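Entry: subunit A
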Amino acid sequence: MAKVKGDIIIDIEKCKGCELCATACPQDSLELSRKINSKGYHYIVKIEDNCTGCTNCALVCPDGIIKVYRKTEKKKEHVATIQNVTGDITVTVNS
Partner candidate 1 sequence: MKKELRLMKGNEALAEAAILYGCDAYFGYPITPQSEILEYLSNEAAKRTGMVILQAESEIASINMVYGAAGTGKRVMTSSSSPGMSLMQEGISYIACGEIPCVLVNVQRGGPGLGTIQPGQADYFQSVKGGGHGDYKLVTYAPSTVQEMVDFVFDGFDLAFKYRTPVMILTDGALGQMMEKVLLPEQRPRKTEYEPWGSTGKTPDRERNIIYTLSLQPDVMEKWNERLQKKYRSIEANEIRFEAIDCEDADYVLVAYGLVARICQKAAHIARDHGIKVGVFRPITLYPFPYEQLNKVADNVKAFMTVEMNAGQMLEDVKLAVNGKKSVEFYGRMGGMIPSPEDIFAKLEEKLNHPVSKLVGELA
Partner candidate 2 sequence: MNEKTMTVEEAQHFEQILREESICTNENLVFEVPDTLTDNTMHYCPGCGHGVAHRIIAEVIDELDIQKDTIGVAPVGCSVLAYNYLNIDMSGAAHGRAAAVATGIKRVLPDKYVFSYQGDGDLAAIGTGETIHTCNRGENILIIFINNGIYGMTGGQMAPTTLVGMKSTTSPFGRDVETMGAPLKITELIAQLPGTYYVTRTAVNSPNNVRKAKAAIKKSFEYQKLNKGLCFVEIVTNCPSNWKMTPLESNKWLEENMLPFYPLGDIKKPSN
């Protein structure tokens, strides 16, 4: 069965932390980071790896800082999940 996988890239330096994207996200993938950018705003980060690439977050983003990617792929066997030290980025490793 084909699986839709999405991802986003956020220009965190331009983020003003309004959280409209987080509310618009049907997957609850987004959350404000505890960190702040150089402008002093808490910025939005993806906290779940369940993005479907629906573009809702990007549509409501007032600052136009979200790029959305979507790929339809065959289901792969799950091998491992790697997270970076801050927990901001999670990578799922498939076969």
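Details
Keep in mind that, in the parts below, contacts are C-beta pairs under 8 Å (C-beta built on N, C-alpha and C of every residue); 3 or more make two chains touch, one makes a residue touch a chain; residues count from 1.
These made the cut because all candidates are chains of the complex that A comes from, given by their letters.
Note that the structure is predicted; figures quoted are calculated from it, not measured.
The listed chains 1 or 2 are all part of this complex, yet only 2 touches subunit A. The touching residues of subunit A, counted against candidate 2 in their complex, run 5-7, 9, 14, 16-20, 23-24, 39, 41, 53-56, 58-71, 82, 84-85, 87, 89, 91-94.
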